[in-house]
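The structure that follows is given in the form of structure tokens.
The complex appears here minus one protein chain, its other protein chains still in place.
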Amino acid sequence: MALATEAPPASPPRRKQRAGFVVRFRNRQIGWLFIAPFCVLFLLVFIVPIFYAGYLSLFQQRMVGGDVFAGVANYQKLFGDSQFWDGVVRVALFTAIQVPIMLFCSMCLALAIDSRRLYGTKFLRLTIFLPYAVPAIVSTLMWGFMLGVRYGLFRQLNQWLGTDVNPFTPSTTMISIGVMVTWAFTGYNMLIFYSALKSVPHELYEAAAVDGANQWQVIRAIKFPAMRGSLVVTIIFSIIGTFQIFNEPQILPSMVSNSGITTYYTPNLYAYNLAFTGSQQGYAAALALVMAAMTVAIAYAVQIHGMRKALNG
Amino acid sequence: MSTTAPEVPRSRARARKLYTVDNPKKSPVLTIVVAVFTIYCLLPLVWLIINATKSQGDFVSTFGLSFGSHFALFDNIAEVFTYDDGIFSRWLLNTLMYVLVGATVSTFLAALGGYALAKLPFRGKRAFLFIVLGSISVPGIAIAIPQFLLFAQLGLTNTPWAVLIPSFLNPFGLYLMWVSASDAIPQDILEAARIDGAGEIRTFAQVGVRMMIPATVTVFLFSFVSIWNNYFLPLIMLNDPKWYPLTIGISIWNKLGNTAGNSEMLQNLVITSSLLTIIPLLIAFISLQRFWQSGLAVGAVKG
Partner (left out) sequence: MRTMRLSSKQKIIPWALAASLALAACSGDTTAAPLDEADGDSATGDITLTVWSWDATVEQSVAGFEAANPGIKVEVANVGSSMDEYTSLDNAIQAGSGVPDLVMFEYFAIPYFAIPGKLTDLTEFGAQDLENDYVASAWSNVTMGTDAVYALPSDYGPAVLFWNADTFAKAGLTEAPATWDEYYEAAKAIRALGGDYYIDHDTGDLFGLLAMIWQAGGRPFKVDGNDITIDFSEPETVKVLEFRQKMLDEGLLGDSVTAWSDDWNRALNDGTLATQNMGGWLTSSLIERAPDQSGNWRIALLPQWEAGEKVGAENGGSSFGIPTDAAHKEEAYKFLEYFTNGDGLQPRVDAGAFVPNLSVLDSPEFQDASNAFFGDEKTGAVLAEASEIAATGWQYPPFFEWARTVYADICAPLYTDHEGTLEGVFETWRERMVEYGNEQGFTVK
């Protein structure tokens, strides 16, 4: 304080000098200061575990004799492990069927809600989104109880219809899980599509009305293109989501019988069981890495187009 | 349901109105189709509410969608909060702590990072974005096992930090923040602040944050839900019931009835606690609706 009052003339050039330095630093690297905390965390929580997994995957754990360096043996074993591929094929198939159905429903619902032709739009929109708030553990419990064929609602349904449908046989369990996942995420995806539709400039619709375009033409010419960007986002998130299916097959076996759920039902469940029941962390780490690589590859294939646009824009 | 069956006079009155692009004619058929879908969405929740009112005895002996012989909801709630010295309250507090701290920190870091990516120049931005955005597509579970092993080495497992630290990282939040900062903050306002002599941090705090508030709320809400619903991470990281969040606690209660031996049957508690667990989220959903949408719009458009 005293210094400042004593030497007023000297201060302006000094300030300029300092500002210049700051500006230069600011222009170049100050952004790093802002993202440093995120980076540190990213390193600790993401990068380091990935490398650590890579390191671990080179070892095999034994109950007798401890850890043994195994080189790429875990990877060799994994590529020849029919249980692993069984799970991969299962989730791939699930993704190929469930994701299109779910996204189709989401799109239709978004269009229906955006059409402003519904009674009680707000109520319906909220209701469809609600399941997203339900933790997977709770939703699995509810659906598991409800779909139980002996005492759940399905028994009643079978009696009324005179059918003999069992939602939890080896051939139908995946469908039931699909029902649960679709239940949980349709509303979420719907909201993404709906948000995209909401951002369509109003004038476009008015112009279309002036041109005498009918509903379907409006949907095809204006609404579908508007949702295309969201489609990329939702596809990527859905693929990531379905590839990580874990909660449902982990919880269901204690609730229903003969569901066909094995310890390797999905790759994630397999990795979990290897690491924590079979004490094969090295093998589990190899599996986790291979799965991560596969998901990233698939996601990038979908993403790359949208990403490049975003980066350049 | 009055919405699906409007009274006759009202619809006649409306028929005289002119339908516009903004206010087209309502369609009962379309409404019914969508309403059928909402039944699918609501049925499990209705089931949950009905069964939360049953005693354990009624639960095993009555039909799923009918009420039990007596209304036991309040007994169940009381039992949920008193069972095992009231551990449920502890789980509830844990969950709140994980959610509030985790969502706050992750949102703050994402806002800081998103702002920097959008508005500040620095070297390596592209590479940074490429890696971080790429990380979004790595399944969380694939990373959780190595995370566990690493945290075990660091002595962090079985402490709240094991759940909190991973939840601080929210790459998707960073992405949303980046997109929204690019859109919402005009460059000239920042320039004006800088010319006034504000440092970068002050510019961010006084100008940037204010303009990013809608996106911030959205990112916060998403973090909130994902941490509230997190199951796998605490499942592997924690083994002391004192630190469990609700999701793990409920699954433990559920498994009690499935374990051989002198374990107790707590299905009525499982159902009731499930209901109690989702109520706060449902309230958050209903009251903060517009934020969900505004944030998703940002992500949706850029995509």
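Think of it as A and B in the order they're written, each chain with its own count starting at 1.
Just so we're on the same page, contacts are C-beta pairs under 8 Å (C-beta built on N, C-alpha and C of every residue); 3 or more make two chains touch, one makes a residue touch a chain.
Quick caveat: nothing in here was measured; it's all calculated off a predicted structure.
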item: Missing chain: touched chains present in the view; value: A, B
item: Residue in contact with the excluded chain [from B:F88, B:F148 or B:F204]; value: B:F148
item: Candidate in contact with the missing chain, chosen from B:L109, B:M177 or B:V207; value: B:L109
item: Chain not shown: contacting residue from B:V33, B:L65 or B:V101; value: B:V101
item: Interface residues of chain A (partner: the chain not displayed); value: 36-37, 40-41, 44, 60, 62-65, 144-145, 148-151, 166, 169-170, 253-258, 260, 262-264, 273, 276-279
item: Chain not shown, touching residues in chain B; value: 56-57, 60-61, 84, 97, 100-101, 104-105, 108-109, 148-149, 151-161, 164-165, 168, 236, 239-242, 251-252, 255-265, 267
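One rule holds in what follows: only the chains that are shown with their structure count from here on.
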item: Averaged-CA centre spacing for the pair chain B and chain A, given as whole angstrom; value: 14
item: Chain B residues within the chain A interface of the complex; value: 3-4, 6, 21-28, 30-31, 33-35, 37-38, 40-45, 47-48, 51, 63-65, 109-110, 112-113, 115-117, 120-123, 125-126, 128-130, 132-143, 145-147, 149-150, 165-166, 168-169, 171, 174, 179, 197, 199-200, 204, 225, 228-229, 231-232, 236, 246-247, 250-251, 254-255, 258, 270-271, 274, 277-278, 281-282, 284-286, 289, 292-294, 296-297, 299-303
item: Residues of chain A touching chain B in the complex; value: 19, 22, 26-35, 37-39, 41-42, 44-46, 48-50, 52-53, 56, 105, 109, 112-113, 115-120, 123-124, 126-139, 141-143, 145-146, 151-153, 156, 183, 186-187, 191-196, 198-199, 202, 205-206, 209, 229-233, 236, 240, 243-244, 246-247, 251, 254, 268, 271-272, 275-276, 281, 284-285, 288-289, 291-292, 295-296, 298-300, 303, 306-307, 310-311
